[in-house]
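Down below is the structure, laid out as structure tokens.
Missing here is one protein chain; the remaining ones are kept as they sit in the complex.
Labels for the chains are A, B and C, by order of writing; each one numbers its residues from 1.
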Amino acid sequence: MVDLQVEIVPGLVLKNPVMTASGTFGYGREYTPYLDIAKLGAIITKGLSLKPKTGNPGTRITETACGMLNAIGLENIGIERFLSDELPQLKQLGADVIVNIFGNNQDDYAAIAARLDQVAGIKALEINISCPNVKAGGIQFGTDPQAAANLVAAVRRVTTLPLITKLSPNVSDITKVAEAVADAGSDVLSLINTLVGLAVDIDSRRPLLGNITGGLSGPAIKPVALRLVHQVVKAVDIPVIGIGGIASARDALEFLLVGARAVEIGTANFINPQIGLEIVTGISDYLEQHEYEKVTDFIGSLQV
Amino acid sequence: MVDLQVEIVPGLVLKNPVMTASGTFGYGREYTPYLDIAKLGAIITKGLSLKPKTGNPGTRITETACGMLNAIGLENIGIERFLSDELPQLKQLGADVIVNIFGNNQDDYAAIAARLDQVAGIKALEINISCPNVKAGGIQFGTDPQAAANLVAAVRRVTTLPLITKLSPNVSDITKVAEAVADAGSDVLSLINTLVGLAVDIDSRRPLLGNITGGLSGPAIKPVALRLVHQVVKAVDIPVIGIGGIASARDALEFLLVGARAVEIGTANFINPQIGLEIVTGISDYLEQHEYEKVTDFIGSLQV
Amino acid sequence: MYLFTGKIVSNRQLTRDIRYLRITAPAEFCRQAAPGRFVMLGCDDGLFDPLLKRPFGIMNRGDDWFEVLIKEVGRGTLQLGELAEGSCVSGHGPLGNGYPEVDSELRSKDSSPLILVAGGMGIASIASCLLFNNRRPLNPDCKTILLYGAARLDELLLLDEIEKNSADLRIETITDDGSSGRRGWVTELLENELRQHPASLTFACGPEPMLKNVQQVLCKFKTRGYLSLENRMACGFGVCLGCVQKMAATGDNGAGESAKVCTQGPVFPADKVVF
Partner (left out) sequence: MYLFTGKIVSNRQLTRDIRYLRITAPAEFCRQAAPGRFVMLGCDDGLFDPLLKRPFGIMNRGDDWFEVLIKEVGRGTLQLGELAEGSCVSGHGPLGNGYPEVDSELRSKDSSPLILVAGGMGIASIASCLLFNNRRPLNPDCKTILLYGAARLDELLLLDEIEKNSADLRIETITDDGSSGRRGWVTELLENELRQHPASLTFACGPEPMLKNVQQVLCKFKTRGYLSLENRMACGFGVCLGCVQKMAATGDNGAGESAKVCTQGPVFPADKVVF
């Protein structure tokens, strides 16, 4: 048996390196007909804000070549309803829960973080500073190292939970933001969020999405994601979680190879709701076949 | 008959808006068994440098989901051999030729531009400030607005040919670079060059490309390209040429719809060497069916 | 809800761009398939283009198969529609709520009929109410009328199958170009019926403009009905939030102002949907 456990940071130990990405796994419960969510490294909730949010009007998704654009607009039930209606059941199911948070401004982020600080059953916070689908908040933090650092510092002050900062790929030099948030107290980095994209319909001569632009995800973006993870792993000392286009155990292993200590599965969950556990098994089988004793021996073993 | 002619700038009028992208059309002659290259809006040569260049060692291409990574490393025969061995035949074939140029530094760029200034049979220069596959030159100009502007100004001083500056997508805010090079005297912008990506092989635990990272092209990147073209069209007053993942007449029309005055076809040429002319015909048929008299009526007609 | 690999048993081409596929499925899937529920289907080739599965109404089902009608409108439907017999598909379902059971509670007067309104490909969903009938009967003393509109005569599909399977059914058809005898929209037929039977119960499925009209007609006659929506879907099981539809502020479909068409629908009370 291969040992799949990974310690991301001392306060955040995962039974295996496979998590599910925010916004693609609902609040977790939706997946219980398909798999035992307690067997995943962790589940990461849909991005939560202080108050419920209705999201964007109009068409919200459209498929592109080997990918999809989404402009959901961070629709969510709000932090309070999550705590009362969803979290208790997740605890009962034995799932390891990481909460993804976002706000319109620094105070919002800090308020949610403070609210969650003393809540039992939350393993870590993932701060989304990179969602391209909301006007206020989101991406402008993700592209400005100083703004990102200030935000992380504000959250850091109000919580003792492990902090994961989720980075945007839509930048000239991701290592600048990575270093800034690491210095500001982020324990972990996760990347990538979606690339900003556009799709239009030549017949109606309109954008296909109500929000005009959307976030590109899926296998199409994997090469870009792998490159950015590789770059950030080399640039910072804190652990990195890899995200972007993962749809198989081999994909996940590619991210581990370049140095991600864990991965998050996003769009692939829509296509196959069991994919998370299939990837756990696939990683284990691969490592066993190649005579690794533990997954940590494989992590970061890329030879360049 | 739909009028497909587009005037990009007064000195650069194309018989139709379909060009072939640098690095994907060789020096043009290679395509003569497949199509009449004189019928294309223009052909853009492989990137040329002052001296011949051998390119990168090791594996240079690998396929990704709906895309490919290349790390050719700008191998080319050099400007002198192009002028003596290739250009005369292109002229004879009646092709409209745009020369794509790059260098290791500003002086290199200026020297090539100066050399080409008095050469008959060259319709314009496309300055590649955005190739991700060379260490010196290329991408650092493309991500720094000031460096890009200086470069363009230096080239501008030595040539009267229409100048197209080819932009990198690997930036936080492409409009900054776009505005800077427009102010510095670029007549036209073309975008996008490839996204930087990485592919690795988990069995050998090595990068798949000799150069480690490569440039991502093909249908996978189309949504990102369309978004950036849309953004730049709104930000600058000079004409924009759209590039990225175009593989059909509908794809090309999408770029025209968001405001590109012409397009360049890249990777799709590898899959179907006749695609350039098929797209010309397809655009004409579509516009005729939808009762447009001229392509310029369709360009930029997106309703948002 | 099952994830399964199905095999194409048969693939009949009904028109230039419409295919009628029978696909194998686990017995449990077939048992849980109810009229108006749907299935997500994708090609089982391990490739990523197309990427997502596509939703289709489960039109009919047996012990270990189900049938769908596929209109080829884009990459996904084209790929599925061209699959040869023996090819495999990835399936996920049955999903969604389906049409409500037609019991006396739903109908205000037992003698008033159930009116089924189908526009174009909406027939796939609507037909399930009739073709499933021989297995899970609608209220037996409920008279049923099928109002079916299409663009042209040759796009009025499966009428023989439907008649064969449904005793006591009256069918009225209409086409945009008049090629079926009557020219016009299916909502005109609905108005006629409701004028005669104002207490009917209506189920409707078709393109959004048609459903909007149906909604207006039902509203005008103050009569109850259900609409089956076909919003774009990425997942089909409630996690992507891509399919949400605006809903009237109160009512039995979710507390909020929007509903997930895939899990709370695709069938909604007509007066709840805000187009």
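One rule holds for everything that comes next: a residue touches a chain if its C-beta (ideal position, glycine included) is under 8 Å from a C-beta of that chain, and two chains touch if they have at least 3 such contacts.
Not measured: the values here are computed from a predicted model.
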Omitted chain touches shown chains A, B, C
Among C:A27, C:L47, C:V73 or C:V274, contact with the omitted chain is made only by C:L47
Identified contact with the non-displayed chain, of C:N11, C:Q79, C:Q215 or C:Q264 | C:Q79
May I ask which residue of B:E30, B:E80, B:D107 or B:D203 touches the chain that does not appear here?
-> B:E30
Of the candidates B:P219, B:G242 or B:G276, the residue in contact with the absent chain is B:P219
Residues belonging to chain B that touch the chain removed from view | 23-26, 30-31, 33-34, 46, 52, 54-55, 57, 59-63, 65-68, 70, 72, 75, 218-220, 247, 267, 269-274
Touching the missing chain, which residues of chain A?
-> 65-66
For chain C, which residues reach the chain that was dropped from this view?
-> 45-50, 75, 78-79, 84
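Keep this in mind: only the chains that are shown with their structure count from here on.
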A-C or B-C - the one linked by more C-beta pairs in contact = A-C
Compare the CA centroid of chain B with every other chain's and tell me the farthest one.
-> C
Taking each chain's centre as the average of its Cα atoms, which chain lies closest to the overall Cα centroid?
-> A
What whole-Å value do you get for the distance between chain A and chain C if each is reduced to the mean of its CA atoms?
-> 36
Centre distance in Å when chain B and chain C are each reduced to the mean of their C-alpha atoms | 47
For chain C, residues that touch 2 or more chains besides their own | 48-49
Numbers and ranges of chain A residues touching at least 2 other chains | 65-67, 218-220
